[in-house]
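This is the structure I have questions about; it appears just below.
Removed from the display is one protein chain of the complex; every other protein chain stays in position.
Let's turn to subunit A:
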Amino acid sequence: MAALSFVVFLSLVALTAPMIVGTRPIVCKYKGEIYFPATYYYWRILGLNTQAYKTEAVFTNDKFRGVYPGNLKKNDPDSWAIWPLVYQDPYRPIEADEWPGQPESPSGIEGAPNKYNLLGTNDDGVDVFAQMVHATQISLLVGFVSMGIAALIGVIVGALAGFYGGWIDVILSRVIEVVMCLPTLILILAVRSILDDITIWHLMVLIGATGWTGIARLTRAEFMKIREIEYVSAARSLGAGQMRLMFVHILRNALAPILVPISFGIASAILTEGALSFLGFGAPPPNPSWGTLLSEGRTRIQTMWWLVVYPGMAIFSTVLAYNLIGEGVQEATDPRTRETS
């Protein structure tokens, strides 16, 4: 239960990241129009930079250079804005008096956690708290999208193999075994050397395309078990078609156990992304990611401990939470543990 609420909390943080910390107003009125400059961050994290720049076209024209508080008032005295809770930016250091009374972001060893930089700053003076909050989006996105892809492939392959059996099962099982032998990390490194411009989406597709084997094997086993239960025979004798048998009768009953490898898979996808970013092969550098933060702190672990401790804790607790959820689902669906309760 604690794990579940932690994941819900993380999702909330991810969804509202630009409203928690950022330098762009959530809503503002500028020259008689309403704007939502904070959406810039969403596009940026998704790697859609053109779209991101479009949201600030008006402000770029008026030479804001990404600094809103002073410029808004200067160019339009009637303007108003609602600001994020913390004025810090995940992509750049803050200059002195951008925000009334806030000093320039310190950098390097100076950037230990302080009143304005809650979790310190990195070498370039970029706020760690801002990066961590925005990186939540990447981590959850990687978890959900790559496991969504994996679940889709895994359930379909497993369902076909388990439902039809025979030579379909033989072929699909061999395919599963082959894919299982592919080392994800090395595959991603190889793909990276082919594609020049790798984005977070390539990573998610690759993690998803190699991570479905566990789901497929479990789905196959569940389908084989459930297709022999009498309610499936009963539906068959009523004239139900194969699609109806597979999706209305079998899949609905197989779903709970299939959730187990999916939630474990989310945890391992987050870890894989962290490892890739740590090695410098993850999301392109300006994008904040827990793994990138860790790798920045790697060489300065003795002096700049905050670069390692906070992202490390974030990765650790998120992965732990998903594993606990997976275990919880497993316990809830295991008939042996259910009976004693």
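Going forward, a residue touches a chain if its C-beta (ideal position, glycine included) is under 8 Å from a C-beta of that chain, and two chains touch if they have at least 3 such contacts; residues count from 1.
In this text, contacts and distances are computed from a predicted model.
Novice: I want to check something: the complex is missing a chain, and I'd like its UniProt protein name from "Cysteine desulfurase", "Cytochrome C", "ABC-type dipeptide transport system, ATPase component" or "Dihydroorotase".
Specialist: "ABC-type dipeptide transport system, ATPase component"
Novice: Taking the full complex into account, find the residue in A:60, A:242 or A:317 that is in contact with the omitted chain.
Specialist: Selected residue, touching the omitted chain: A:242.
Novice: For subunit A, which residues touch the unseen chain?
Specialist: Residues 164, 166-168, 229-231, 233-242, 244, 248-249, 252-253, 340 of subunit A touch the chain that is not shown.
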